[in-house]
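Of the protein chains in this complex, all but one are displayed in their positions.
Just so it is clear, A and B label the chains in written order, and each chain counts residues from 1 on its own.
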Amino acid sequence: MSPLLDVRDLRVEFATRHGTVTALDGVSLRLEPGETLGVVGESGCGKSITALAIMGLIPMPPGRIAGGSIRLDGEELIGAPERRLRQLRGRDIGMIFQEPMTSLNPVFRVGDQIAEAILLHQDVSRDEARTRALELLRTVGVPDPGQRIDAYPHELSGGLRQRVMIAIAISCQPRLLIADEPTTALDVTVQAQIFDLIRDIQDRLGVAVILITHDMGAIAEMADRVAVMYAGRVVEEGPADAILDSPAHPYTRGLIGCIPAIDPALAALDRLPPLAEIPGVVPPLHLLGQGCAFADRCIEAVDICRKVAPPLTGRGHAVACHLHAAAAASEES
Amino acid sequence: MNELSRSAPERAASPAAEAWRMFRRNRPAMLGTAIFLTMLGVVIYGSLFGGDPFEIVWAPQTPPGEDGFVFGTDYLGRNLATGLLVGGAPTMAVGAAAAVLSIFIGVTIGALAGYYGGWVDNLLMRITEFFQVLPALLFAMVLVTLFSPSLVTIATAIGVVMWPQTARLTRAEFLKIRELEYVTAARAIGAGNGRIMWRVILPNALPPLIVSATLTVGVAILFEAGLSFLGLGDPNTMSWGMMIGANREYILDAWWPVTFPGLAIFLTVFSVSLIGDGLNDAFNPKLRER
Partner (left out) sequence: MNTAAYIARRLFYGLVLMFFVVVLNFVLIRLAPGDPAEVIAGEMGGITQEMLADIRATYGLDKPIATQLAIYLGQIARGDLGMSFFFDQPVAKLIGTRIGATILLVLAAQLVSILIGVVMGVFAARKPNGVVSALVAVFSTLGYALPVFWTGIMLIIVFASWLPIFPVEGMRSARFEGGSFAYVLDVLHHLVLPAVTLAIIFLAQYARLARASMIEVLGADYIRTARAKGVPERRVVFHHALRNAVLPILTVAGLQFGNLISGALLVETVFNWPGMGTLAFDSILRRDYPTVMGILIIGAAMVVVANILTDLGYRLADPRIRTEGGRR
């Protein structure tokens, strides 16, 4: 079976005041139809850049795709004409963003914003598009859709706005849905509802989902496979169960250590605790030198980690870590 | 930027010194300063040694460069060079005086409104809105005609119509700054309202106010020129605006008597505007990157 999405060795650079910065350094991802791929990592690791690159929405300049390939159903997207990309956006690939409060245009009615996506990609009348928008609002669980279709974004809560965003993203029954931190800005109770909705839609439409998040709990709940990103690279990739049960990269272990206890009292108290258990922060990309980008924060780092960047090795469950490679080698011998 | 901060010594420069350094590096601003100082020099020289601009010296409408008249003569045969030398003084003096008056009114009203808030703010802002409803030039015309034109009445009239913008800006700054911690700290050590307003908040509100004050000077100069052009200036004092107004019936016969005084006004206000932009950049280095 050929993959729905095949990203290979993607490199993205940004021109900044400090010179050229490599935001994505050889990222490879595969996604089968109907599958859910979780992409995890702290902010600044390149998750959102990956999503924007797939959408063809990297601002250029200052951004630049320096190499690699993105294939959707075998069709190369890098270098494809803008006209073709525009067709794919919204029709074959839908996207949900992190900030429902600001992601909808404040001066247009939500119904029109949904209908616009339909009218752009399908040969239907305005009335028909409106009817479809109404159905979509019902599908995404907006109560009283007949009223809400004429509402302006500011008249809706954050959760409802995110539902509208989802309605826009799925309006043309895309094959791929990219959800970039879809619940980060929402209340805990609403977060669960949105995840339920995404899963429900996936079951109904058979759409493949890339779920970008820094929340390992969400990954555990949603993802079939997981790619862990750090400083513009994929450092571990494999089936969700395997990674959650036996994380191989020290960074992944750190992230999983950060899963909040499933403690309803804690959840009700406040937001999820922050991911502060790994000491240090992601280094600024322009300061990355040779070696493993995680080395400075890694308690297990040895000499080689600071000199040579480890490649991503292993089939099925792949890891980019010298220590893991050494351990695996000694096991085999 | 990087190099700049590296080459700077470690000691922290005062904000004013820092701004001055930024300003000096700003070519348009330095050009503006040069033009302004030149104009100022010409005006001062002119008012001391310029001679009588009303004196008829040669044939009317002698083109510039002919018969030794660099700028030519006007419709009555008065030397335009003399007019240009002498006519800047009232424009600049009235502009400066009006700007000072309008800044004084505007800062006072804005500061009181922003600091006290509540009904004081409400009342003062309604007054400000009231003055914004009156078309400024028309109101100034009325004042000047009612109280007969002299440099003092003209400066007063212009000052009285220009302050609302300064008031709004000052109020906004005071609203912002009065919530800051050092204001609370000043209050905690027992500083009175007056002291907090004028000694604590005002100095910190100065950068945007200085920029706005600079631009106010430019607008005041244009106001004075406009009134003089309409014939509402002091009839006994030659000014650039008056030269344009006096010669405007004859523009189809002679372009120079209106062109040169206008250029003089334009250059003066233009230089003020360059200085204002330069100050703005110097006080807000971040904005420049936009």
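FYI, contacts are C-beta pairs under 8 Å (C-beta built on N, C-alpha and C of every residue); 3 or more make two chains touch, one makes a residue touch a chain.
All values reported here derive from a predicted model rather than from experimental measurement.
Asker: Among the chains included here, which ones are touched by the excluded chain in the whole complex?
Answerer: So, spelled out: the chain left out of view touches A, B.
Asker: Touching the hidden chain in the complete assembly: which of A:Ser28, A:Ser69, A:Ser103 or A:Thr131 does that?
Answerer: Within the whole complex, the residue contacting the unshown chain is A:Ser103.
Asker: Out of A:Ile70, A:Val140 or A:Ile168, which is the one that touches the chain we can't see?
Answerer: That would be A:Ile168, which touches the missing chain.
Asker: Touch as defined at the start, partner being the missing chain; which of B:Phe54, B:Phe130, B:Tyr182 or B:Trp198 qualifies?
Answerer: B:Phe130
Asker: Determine which one of A:Met95, A:Leu160, A:Met216 or A:Cys305 touches the chain that has been left out.
Answerer: Once the missing chain is taken into account, the touching residue is A:Met95.
Asker: In the complete complex, the non-displayed chain touches which residues of chain B?
Answerer: 129-130, 132-139, 141-143, 145-148, 215, 218, 222, 225-226, 229-232, 241, 244, 248, 251-252, 255, 258-259, 262, 265-266, 269-270, 272-274, 277, 290
Asker: Under the stated touch rule, tell me which residues of chain A contact the chain that is not displayed.
Answerer: 55, 57, 82, 86-91, 94-95, 97, 99, 102-108, 116-117, 120-121, 152, 154-155, 165, 168-169
Note that in this section only the chains that are shown with their structure count from here on.
Asker: Counting only Cα atoms for the centres, state how far chain A is from chain B in Å.
Answerer: Computed value for the inter-centroid distance: 55 Å.
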